[in-house]
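Here the complex is missing one protein chain, while the rest keep their positions.
Each chain gets a letter, A and B, in the order it is written, and its residues are counted from 1.
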Amino acid sequence: MTAAPEIGSARLRSEDARLITGRTNWTDNIQLPGLLHAAFLRSPVAHARITAIDVSEARERPGVIAVFTGADLADEQGSLPCAWPVTEDMVLPDHPPIAVSEVRYVGEPVAVVVARDRYAAADALEAIDVDYESLPAVLDMESAVREGADLVHADKGTNKSYEWVFEAGDIDAAFRDAPVVIERRYVQQRLIPTAMEPRAVVCSAVGDEYTLWSATQIPHILRLMLATVTGIPEHRLRVVAPDVGGGFGSKLQVYGEEVACLLLTKRLGRPIKWTESRSEGNATVHHGRDQIQRLSLAADSDGRIRGLKVDLLADMGAYLMLVTPGIPLLGAFMFNGIYKMDAYHFKCAGIFTTKTPTDAYRGAGRPEATYAIERLMDELAGELSLDPLEVRRRNWIKHEEFPYETIAGLTYDSGNYEAATDKARQLFHYDELRAEQADRRDRGDPVQLGIGVSTFTEMCGLAPSRVLGSLSYGAGGWEHASVRVLPSGKVEVVTGSSAHGQGHETAWAQITADRLGVPFEDVRVLHGDTAVSPKGMDTYGSRSLAVGGVALYNACDKVIDKARRMAAHLLEADEKDIDFEGGAFSVRGVPDQSRTLQEVSLAAFAAHDLPEGFEPSLDSDATHDPDNFSFPHGTHLCAAEVDTETGYVKIRSYVAVDDVGKVVNPLIVEGQVHGGLAQGIAQALYEEAVYDADGNLTTTTMADYLLPAASDLPTFTTDRTETPATTNPLGVKGVGEAGTIASTPAVVNAIVDALRPYGVDDVPMPCTPERVWRALRGGGPEHSTRPGAGGGLGSATEDSRSEA
Amino acid sequence: MIPGSFDYVRPSSLDEAVSALRDAGDEGKVIAGGQSLLPLLRLRLAFPEVLIDVASVPELHGVRDEGSSLLVGAMTTHYDVLRDPLIREHAPLVAAATSTVADPAVRHRGTFGGSLAHADPAGDLPAVVLAMDGVFVTSSREIPAAEFFADYLTSTLEPDEVLVGVRLPKAFAGWGFHYEKFHRTAQAWAIVGVACLVDRSGGEVAGARIGLTNMGSTPVRASAVEAAVRGGAADREAFRAAAASAAEGTSPPSDLHGSSDYRRHLATVLTARALSAAAGV
């Protein structure tokens, strides 16, 4: 009897049981005897010198145990790490977890109160008196790089952290005499990741053994970094990520509050909890995106792309955090998208401003790149009066051309853009919608219809390690898994990839059940605790399945290999004559002589009679370091209705056909796509972290930083094509970020498509009703599209926020 | 975040509530449903020393039929307003606007009187009550709606005055009505809102009332539009022409969600739409 395969089945999630009953273990739920509560006093100004701090009154407040300033901790708090020095001469300022002498963004911690409960801690903050000597805020990247600009870090003499260049092909030749050159300036607005669970940290010590619980995506990296920063030896520190309520990159970080809680626990000998409020988090959790993109695309008159030039200013914020400088560079290899071209030139400058530091947010570099190229493809189509799908078809890599080395130097192993596009087109009723669009245009309907296209790809896995090393990334890209077959035949799987909503406990059990032939229910997946899972690179970059899932696959194979040897011994047969099927070993041709995995496991555990040199138990470990990234792709189509009288945009329908390779759990994959779409659409329409002229964040609450609710989003139509990845045995590619990457340009393309007859060729994001209305009135940004022009990057005026 | 400390009293009569407020001087604050106040307390944008919870004051509860008008008790929750048969019959515009206030959970707690006394020009109800010439009945006097809203988040209630309810005339019972709310997301405040009542007699407009949300530091009447449509044809063209003066005399704010210019423009478009919807054309 062979059970239906687990891989590919829509298993309901095991982790749901605790989540739907309120029995979840969020960090803030943790209670310990004698637990104290920390609260941080934060800078109310963008940039200032701290001239005096008086905490004496705060120390006298009821319930207050201690108050520390940055100066009090200066000798031991170290500097928060940046693990990605992207160039040898990158400017890397010190980043004290609690500011000592200068603050550089609103929200930067300046002191911490420890009190008996969270109410007393919050009260005492009001009794701390800080004198600030104002310094100039640095808010605009373009002025920040000009000669004589005010500086974020005066001692560094520049606001530029680094400049990074990539070139391939002869870019001058590509632009020389090009029949069409399209120049655009796009702004990737600053976003606040907004995981639903705010950050929280609990730290306790028993003797010199420390345990830190944190709402983090990266318990393993965090442990190493905290040990490095605080000097607490790594083997004396255990980091636990309990249930974590979403991350989207925002919890891929080593935060000052984590360092401070550890140091305070050490100082006070008492367990400490800190839980942020949402308004605190909006100002201090790292932000995402924030790039100014200057782009030039050269093409032939039939729409074939000749070359692409990309010139980025990327806002680092006030400091470089864990992987801040590398984020825009993850996009460097993606601006060419799925298209063939002769030449490519990429330049990126990382710029300091007096704003919250930026770092990874869902997609991290790839959404920005995909937005740029997919918007440009629509502009090219518009310029040449071609259908946007047609101009893409003329440029994309054909399915028979894989593997294909792109102009950016990556080798795309597999893909079928034609198949995904055909399917999306049908599901979308593309031709009918085009007909309706024409009809509305003819009628002068005040509500115009636009169709937006996004044929995207992305790179997942954030591996191989050797490539990361060549990019100066501070860590490897491998992942670890171990499988323990218990004497009873039940299985424990340990993964280094720590989930926070992705469903690892289910998907990993599915892989294990299939490979080992055991029931799904017999597998338990353990993760998120450095004492349980000793090795790992954690969860980000859509890497879990494509790297960690493959590690598990390999670990299962090792178990089977070892068990086969034991089974051969038990069955008194030659190892090469042993078949393994349906969870049992048998001698080929003698099916009635068999041993189940459980029987083999028990025998290996009892160890009464082992083969020569055989170590007891069937446990195994494996790490996987892929040879290449994986490249999911897809075609997304968005129909948007644009009210030309008010500028209001309503998404009428959205079709996403994704190719993420083989699928372990279609339910989870669909869920990832849905959520990704919601976030990508929200970038297009709603979200923006806005700073005022003094450098105050004005979107500190959810009342100002607008997130879509259920009624703001359409019902998505999702489907898949399946072109397996050729670079891993599971054939999987990764799905965590695809929806976010693809959808933003699809939506903006739809809006611009609706308004192109009105002379509109751009609406800056987020496409608020006012911005759409202004674009219709000719208030949009100016660009140039010059036939026969040479290279050079145009300049354009920014649609200023100051009025809005 | 966590509110600062305050004392709390829960009077059981109107007299007790007034004297509690008087005792508190400038440091007292009435809490009704608390749906506007609690976020302000949590963000530490307000620091009252005493909260006077009027939930147990019987005079503030319920909707009463007073013959030619309704008296809507200040403690009537949005949820109860929406289900109240008297309001549905005599003041359906109130129900229409109330259904757009926040979300169901907030409507269970938030009150009619509380959201009016909060005097937020971005709130949905002030423009409605203004358009209807409602009268604010307090512990000591009656204040016409036109005199109730003094400034942004400021009413003309005295520090020791408790809002008991709002008197709404039944005169508009047969009029067409519509509340047009324009906002960026379901949770966002109105960038502009238009509360509109139209009395149609055949193909003509016998009368109209229009209140505008978020077009100034207080809710405002679009009096010029009201005058322009009166006696004119009840059709979209006429409404569009009349609505061109909707922003006349307003000084709308510029904020994250819309500039002053844009709000002026929206007021004209949305007023035309609201008139058409209310008139059923």
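Note that in this section a residue touches a chain if its C-beta (ideal position, glycine included) is under 8 Å from a C-beta of that chain, and two chains touch if they have at least 3 such contacts.
As a convention for this text, contacts and distances are computed from a predicted model.
> Which of the following is the UniProt-recorded protein name of the chain this complex doesn't show: "GvpL/GvpF family gas vesicle protein", "Ferric reductase like transmembrane component", "Carbon-monoxide dehydrogenase small subunit" or "Branched-chain amino acid ABC transporter permease"?
Matching the unshown chain against "GvpL/GvpF family gas vesicle protein", "Ferric reductase like transmembrane component", "Carbon-monoxide dehydrogenase small subunit" or "Branched-chain amino acid ABC transporter permease" yields "Carbon-monoxide dehydrogenase small subunit".
> Of the residues listed, A:Gly477, A:Gly501, A:Pro626 or A:Gly695, which one is in contact with the missing chain?
Touching the chain that is not displayed is residue A:Gly501.
> Would you indicate which residue among A:Pro271, A:Pro388, A:Gly528 or A:Gly671 is in contact with the undisplayed chain?
Hidden-chain contact among the options goes to A:Gly671.
> Write down which of A:Ser161, A:Gln253, A:Ser277 or A:Thr324 is the residue touching the left-out chain.
Of the listed residues, the one touching the omitted chain is A:Ser277.
> In the whole complex, not just what's shown, which of A:Gln77, A:Asn159 or A:Thr194 touches the removed chain?
Considering all chains, including the one not shown, the answer is A:Thr194.
> Using the touch definition up top, pick the residue from A:Trp164, A:Trp213 or A:Phe248 that touches the left-out chain.
A:Phe248
> For the chain that got dropped from the picture, name the residues of chain B it touches.
1-8, 10, 31, 34-35, 38-39, 41-43, 51, 53, 55, 79, 102-106, 108-109, 186-187
> Applying the definition given at the start, please give the residues of chain A touching the unseen chain.
12-13, 15-24, 26, 28-29, 31, 117-119, 194-198, 243-246, 248, 277-279, 500-503, 667-668, 670-672, 674-679, 701-703, 707, 709-711, 713, 715-716, 739
Keep this in mind: only the chains that are shown with their structure count from here on.
> Using the average of all C-alpha atoms in each chain as its centre, how far is it in Å between chain A and chain B?
43
> If we count contacts the way the header does, which residues on chain A are in touch with chain B in the complex?
Touch list, chain A to chain B: 118-119, 122-123, 126, 277, 279-280, 645-646, 648, 685-686, 690, 698-699, 701-704, 706-712, 768-770, 773-774, 803-804.
> Per the contact definition, I'd like the list of chain B residues that touch chain A in the complex.
Residues 1-2, 4-5, 39, 43-44, 182, 184-189, 191, 254-259, 261-262, 265-266, 269-270 of chain B touch chain A in their complex.
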